[in-house]
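Have a look at this one before I ask anything.
And now, chain A:
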Amino acid sequence: MLTIKDLCASVEDKEIIRQLSLEVKPGEIHAIMGPNGAGKSTLGNVLSGRPGYEATSGTIDFKGLDLLDMDPEIRAREGLFLAFQYPVEIPGVSNMELLKAAVDARRSHTGQPELSAIDFMKMAREASKAVDLDQSFLKRGVNEGFSGGEKKRNEIMQMMLMEPSLCILDETDSGLDIDALQVVARGVNAMRSPDRSFIVVTHYQRLLDFIVPDYVHVLANGRIVKSGDKSLALELEAKGYSWLEDEVA
Partner candidate 1 sequence: MAAEFQQQAIALAKQQSVLGWLTAAREQGQSAWQSHAWPTRKTEAWRYTSLLPVENEQWQLSDAASDALPQTALSELIEIDAYRLVFVNGQLNAELSSELPATLVSFADADADQQAVIQQHLNQVADQQTHLFTALSTSLLQQGVLLHLSKNQRLEKPVYVAHINDKANAKVTNARLLIVLESGAEAQVVEHFFSTDDQDRGWINAVTECSVGANASLRHHRINLESEQALHTGSVHVALAESARFNGFTLANGSRLKRIDYHIKHLGSGSDLQLNGIYLPRHKQRVDYHTCVEHVVPHCTTTEVFRGVIADSAKAVFNGRIHIHQDAQKTLAEMSNRNLLTSDQAQVNTKPELEIYADDVRCAHGATVSQLNDEALFYMTSRGISEAEARVMLSFGFVNELVEGVELEALKQWLRPRIAHMFGQTDQLTRHIIHE
Partner candidate 2 sequence: MSEQVEQLIRKEYAAGFHTDIESETLPPGLNEDVIRFISAKKNEPEWMLEWRLKAYKIWLTMEEPEWAHVHYPEIDFQSISYFSAPKSYEDRPKSLDEVDPDLIETYNKLGIPLHEQEMLAGVAVDAVFDSVSVVTTYRAKLEEAGVIFCPISEAVHRFPDLVKKYLGSVVPQRDNYYSALNCAVFSDGSFVYIPKGVRCPMELSTYFRINEMNTGQFERTLIIADEGSHVSYLEGCTAPQRDENQLHAAVVELIALDNAEIKYSTVQNWYPGDENGKGGIYNFVTKRGICHTRAKISWTQVETGSAVTWKYPSCILKGDHSIGEFYSVALTNNHQQADTGTKMIHLGKNTKSTIISKGISAGKSQNAYRGLVRMGSSAAGARNYTQCDSLLIGDRCGAHTFPYIESAHPSAIVEHEATTSKVSDDQMFLCQQRGLDPEKAVSMIVNGFCREVFKQLPMEFAVEAGKLLEVSLEGSVG
């Protein structure tokens, strides 16, 4: 699904990711943890092609394609989805308009017929129900006036509708109370399938109680300093990150 080899990336000429390698196979869930400033969010941004985040060396292979060579929208149409840490508000553009345009773009890119407005509405309603958002949110401006939790659930709803093959959740759990967290996890778990992978970037082990990862990686100082299974997350929770940083130093 995704193969990152020796990736270096910088933001404003400052190197944030240093020689990072990671292999994600279809159906796997990888959790990426690490202290603040380790480069966790940078990774998601580089993968999705956010302007200003520049890969300076290394390669990223996504389903046999050279990811770094693709514009952000093409990456999305190929099935890469980033759930933002801080989803932006877009007053005036309704959620529904955005979603229909997004789903149409992905489907026509992959040679599927576009959905009729009626079918799409049906799907959207189901998705909003699945993340516990009232249908009125579909008509509102994108994230406009949404609470923090509503924004995160809105991201998951979009993820469901776009049916991506690789989902990157960038600190989707931050700022969520436990109920909202469960809603998010339920949405993610419902989407698990043998040909869909997840990269879950999080600061807290709590999320991983609900979304059980196959692998846990610790990111510090721009590289993966330790990998393991879900028990690593528990260890981190108990001991914090500093022991790892010391070990690396």
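With respect to how the candidates were assembled, all candidates are chains of the complex that A comes from, given by their letters.
Just so we're on the same page, a residue touches a chain if its C-beta (ideal position, glycine included) is under 8 Å from a C-beta of that chain, and two chains touch if they have at least 3 such contacts; residues count from 1.
As the structure is a computational prediction, the values presented were derived from the model and not from experiment.
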Practice task
Using the definition of touch given at the top, pick which of 1 or 2 touches chain A in this complex.
Solution key: 1
Completion exercise
Interface with candidate 1, chain A side, in the complex: residues 48-51, 71-77, 82, 84, 87-88, 90-93, 97-98, 100-102, 104-106, 109, 117, 141-142, 158, 162
